[in-house]
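Take a look at the structure below.
Heads up, one of the protein chains got dropped from this complex, but the rest are sitting where they should.
The letters A, B and C name the chains in turn, as written, and every chain counts its residues from 1.
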Amino acid sequence: MENLIALLIAAPLLGAAVLLVGGRRLDAVGQWIGTLLSTTSFVFGVILFVDLLGRNTDDRTLIQHLYTWVPVAGFQADVTFRLDQLSMTFVLLITGVGSLIHLYSVGYMEHDERRRRFFGYLNLFLAAMLLLVLADNYLLLYVGWEGVGLASYLLIGFWQHKPSAATAAKKAFLVNRVGDMGLSIAIMLMFTTFGTFAFGPVLSHATDASEGRLTAIGLMLLLAACGKSAQVPLQSWLGDAMEGPTPVSALIHAATMVTAGVYLIVRSGAIFNAAPDAQLVVTVVGAVTLLFGAIVGCAKDDIKKALAGSTMSQIGYMVLAAGLGPIGYVFAIMHLVTHGFFKAGLFLGAGSVMHGMNDEVDMRRYGGLRKYMPVTFITFGLGYLAIIGFPGLSGFFSKDKIIEAAFAKGGTEGWILGTCALVGAAITAFYMTRVMLMTFFGEKRWQPDEHGHEPHPHESPKVMTIPMIVLAVGSVFAGGFFSIGDRFLHWLEPITGHSEGDSPISAGVVTGATMVCLIIGVGIAYLQYGRRPVPAVAPRGSLLTRAARRDLLQDDFNHVVLVRGGEHLTRSLVYVDHTLVDGVVNGTAAGFGGLSGRLRKLQNGYARSYAVSMFGGAALLVAATLLMRAV
Amino acid sequence: MSFPLLTATAVLPAVGAVATAAVPAARRTAAKWLALLVSLATLVLAIVVMVRFDPGGARYQLTESHAWIADFGVRYELGVDGIAVVLIALTALLMPFIILAGWNDADPLETGSKRWRPTQGFFALILAVEAMVVISFEATDVFLFYIFFEAMLIPMYFLIGGFGDRAHAQGEEAASTQRSYAAVKFLLYNLVGGLIMLAAVIGLYTVAGNFSLAEIAQARANGTLHMATSTERWLFLGFFFAFAVKAPLWPLHTWLPNAMQESTAPVAVLITAVVDKVGTFAMLRFCLQLFPEASKWATPTILVLALISIIYGALLAVGQRDIKRLVAYASISHFGFIILGIFAMTSQGQSGATLYMVNHGISTAALMLVAGFLISRRGSRLIADYGGVQKVAPVLAGTFLIGGLATLSLPGLAPFVSEFLVLVGTFTRYPAIGIIATFGIVLAALYTLVLYQRTMTGPVKPAVSAMPDLKARELLVVTPLIVLLIFLGVYPKPLTDIVNPAVKQTMSDVHKTDPKPAVEAAK
Amino acid sequence: MNPVYYLYLAALLFTIGATGVLIRRNAIVVFMCIELMLNACNLAFVVFSRMHGNLDGQIIAFFTMVVAAAEVVVGLAIIVSLFRTRHSASVDDASLMKL
């Protein structure tokens, strides 16, 4: 059975290779090859899942050793895959959602002449992502980690002729590189600490190492997670990443890749458990990001950017949960899965809307679309209800658990984190309602674009709606299905471990509070966008609003400090290299030249002056000889 | 007396060089084919060497030894260890691609320009360089090594100064002056380095009485040859200076950008991917082996310099306007990594450094040659003159991107393995340096992606709108390199297996052992 | 009378000759000063041979004269040809080649 694991990765990898090398002759069928292979991978996943279910809980870990990768003295890196409950969950999510989005893209990218390459990249992404979650050691994980980074770079910048897209892609890759730096340092630390970086030994011996080292490793892993999962302070790339085609945003920047950070933290749970300080930092980052993302989400008029903010915020929830340790791991992953469903659904919905609106993304140009695209409206609506945590839907279960867990951390942190989570819930309700209202309700606000084309909103073709429907179903029922009888908990517990924290307040109270926040959020949104018409041009807005529109100025900070500063540094260095380092050498040469020119003058052509020099020389010679004898 | 395989590997290209030069001027194409065939034959020999080499066997294998200049205590001694084997293989491997890529670079200019580019000479010189590089990898006699280490400057010098790019932004005159400036700079830097090394070589003789690497190392090991600490340090510095110029290490690097900028892409590859490797290789073989104590004494300084090279080179690469200059500074940064790995004095570091030499050779070749194809199409080296190429020449852009990704050592491509090994190797002994060096990977991403974005993406510049995509010959050059990059990235074991024993030896030369993991140390 | 004085005289003559070479312009005069230096040497030789009581010095003196004579032949030939070309025997005029 183990041997299937490699096939999980091989299928999409093959697809990528075929599509990218295949050349024009595959243009016609490219999309189907891609979809087929990702689905194949999904099928393999299901087979393995069934197999795992067939086993009893303590023997649900499959290891496949392919070959030794880098053997140097003590440094032994193998290509080994590990399939356990945790990675299985991800495999299903990735291949499942992935295949749906492939299908959706078939419709969405229909008119793009570079479609073949697009599907090649998507397959490449799937392969890398699967490698990431299936790797049995951190170095191999790192390969997947940067692999998805590459895929995301290629896909964000897919429309390269748009400078904005190219820039966004570059930015994403760079910010991720900063995170990757963390991961590589973490791996080095592990190597110096444990002499290896394979999951098994590292995680089992974690407790042997000093807490200081573990904290260091933990923080470095967190840095990596921040980069990949767009957590503060490395979140800046996610908003710009929306330059990519919408399916990409749905798959990579909502459902799967951005959650890799959560996977990393949960996977390294053993290390974090032994490093409480690191855990605390993780929770703080999570809390900050969930508020940050939510606030940003409130201010954006670009539907995709609003959703991106929401993604950031939701992942904040997951990171927060992951930071809580055994109390939260399971719920982090559970929220991750449910979020995968409804956020992918929301993005596909947004894509469908844009599809019908000549790629218009400004929500102020939407309005009243429910009449024109009912399916999109319904699926999007279900996703909406799920994300705000409407009772009974997926989001309700997963988010509620996280809030409970936050309080359960106990102590003042408990209260603070819990409160943040609650507030976040309220804001989520607000901005999602805002999106909903601005897009589907009110009267139509769209106008002809610069070419004078009046957009004709219309429902998207089946190939696009079906995936949306499937995901909608998922976002409705997944949460409930997982929670009833704690199915999900029992499924993951062997890997992540689980402990009920001692919550200062009962679960019921938390749920109540959440409901209250939910109502407040929706209420305010309704008052602001439901009652009175939405202005076609954004009002100046409060200071906070304006800050939020500019990603709370965090981007401007980067621009001023890093970009400008960097430019100045490099420019001055170029100058230094030319004038100083080079100058010294050229200067020496010139110096000799000048000296030569001066000495040359002595050769003035007069025989008598030559005689003088000879005479002087003779005198010197004599004097020196005598002197030598004297001393 | 078995067949002198190593000599043959070096002599074949030398003979080929003479033969190529002898081809009558009219038969230009014949000369090209001859050169190509010779380089391929040499590649075959190099592969035979690789096969015949037994990683588990003696330190130096396939050895040859003949009397040469007894008065100077010089013998003609050849022998290869794992490190030399892979580097010879790299050299022999790159040559056919260099020749193929430079196929038309030395054709007479159809335009009315007065410039003179003897085709035969171009290929003859390339082969001559190959011969000298190969033999300096093989030499186990310090003097023999030194002779070719120096002599190879001459053909390189003519290659740089004699054959620039076809077209040039500032026109013929400026071009020729800049070219000869670059050539002279290259020669003088390396010559000064070499002469200072000459002093050290003489010093070594006065101390040791012969030049045989094995004998000296032996004598040092068993104490029969004692070196005063100060003597050893001076000699070490003398040797290291020459290698540091060649490598090049900050602040002795400024010749490289000029040289690579002014020479044609294949020659630039020859410089940075092949010739410069002799410097780093010599650090491993001569500095560490002959002067272990001094090496350890100098390590902190060298590590800092290497660190500066990494960061400084990367930052300057970011600031460049000229594609070739950018690649040159990137190489400076990479050489920083190599030297870092060598002097970290850990198995991972040194194996990594050796792999790095190979991988950097291949990746730079890929990037630079594609860049060369790009430049030859537009006739300008300035990044600003390009834009949107990806739209008109997707294959070119794709290969360029892969080359770039290799340069920023993306996991899955060969350079990643070596770079990570170097970093780990450094980190295990000098955590702080290891961490700072890691910033290099971010900067690498920066300059590569900026280069790609500015040249390949965005709206199509009118000047490139008619740019043709890669031709068959060019694909023939690039594809194997890319395949190799991927293969060595996924499965570097064949190389590491050859390299590891040699590194083990070097480690024992300097009496160093890898640091133990903290957990084990605690127990 | 102490022969050492002759040595002093020889040294003096030699110095006078050298000075002449350094300060006189006319090639002939310069050349004569050189001859003077040679003769100073001769004097020294003779004196020393006297002091040592062997004849080598005096023989050497004869050799020197012969050599000096040969020099005169060659020297005059050269100087005269120069003079005929330039109509001046000043060594300072002959300074085409410099730097």
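The criterion applied here is as follows: a residue touches a chain if its C-beta (ideal position, glycine included) is under 8 Å from a C-beta of that chain, and two chains touch if they have at least 3 such contacts.
By our rule, contacts and distances are computed from a predicted model.
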- Query: Looking at UniProt, which of "NADH-quinone oxidoreductase subunit N", "Branched-chain amino acid transport system permease protein", "ABC transporter ATP-binding protein" or "Sarcosine oxidase subunit delta" names the chain we cannot see?
  - Reply: "NADH-quinone oxidoreductase subunit N"
- Query: Thinking of the complex as a whole, which visible chains are touched by the chain that is not shown?
  - Reply: A, B, C
- Message: I'm checking contacts with the chain that's been left out. Which of B:F158, B:W255 or B:Y430 qualifies?
- Response: B:F158
- Where B:V142, B:A183 or B:M260 are the choices, the one touching the absent chain is B:A183
- Please identify, in ascending order, the residues of subunit A that touch the omitted chain? 589, 592-593, 595-597, 599-600, 602-603, 605, 607, 609-611, 613-614, 616-618, 620-622, 624-626, 628-629
- Task: Extract the touching residues of subunit B with respect to the undisplayed chain.
- Result: 67-72, 114, 116, 118, 146-148, 150-151, 153-154, 157-158, 161-162, 176, 179-180, 183-184, 187-188, 191-192, 195-196, 198-199, 202-203, 205-206
- Tell me where the left-out chain touches subunit C, residue by residue. 1-4, 7, 10, 14, 17-18, 21, 27, 30-31, 34, 37-38, 40-41, 44-45, 47-57, 59-60, 63-64, 67, 70-71, 74-75, 77-79, 81-82, 84-86, 91, 94-98
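Definition applied: only the chains that are shown with their structure count from here on.
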- Item | Chain occupying the middle, per Cα centroid | B
- Report, in whole Å, the distance between the mean C-alpha point of subunit A and the mean C-alpha point of subunit C. 97
- Among the residues of subunit B, which ones contact at least 2 other chains? none
- Note the residues in subunit C that touch 2 or more other chains, in rising order. none
- Query: Given the complex with subunit A, which residues does subunit C contribute to the contact?
  - Reply: 18, 21-23, 25, 30, 91-92, 94-99
- Query: Can you list the subunit A residues touching subunit B in their complex?
  - Reply: 20, 67-75, 139, 142-143, 145-147, 150, 153, 157, 160-161, 163, 165-167, 170, 173-174, 177-178, 180-181, 184-185, 187-189, 191-196, 205, 208-210, 213, 566, 569-571, 573-574, 577, 581-582, 585, 589
- Query: Which of the residues in subunit A end up touching subunit C in this complex?
  - Reply: 600-601, 603-608, 611-612, 615
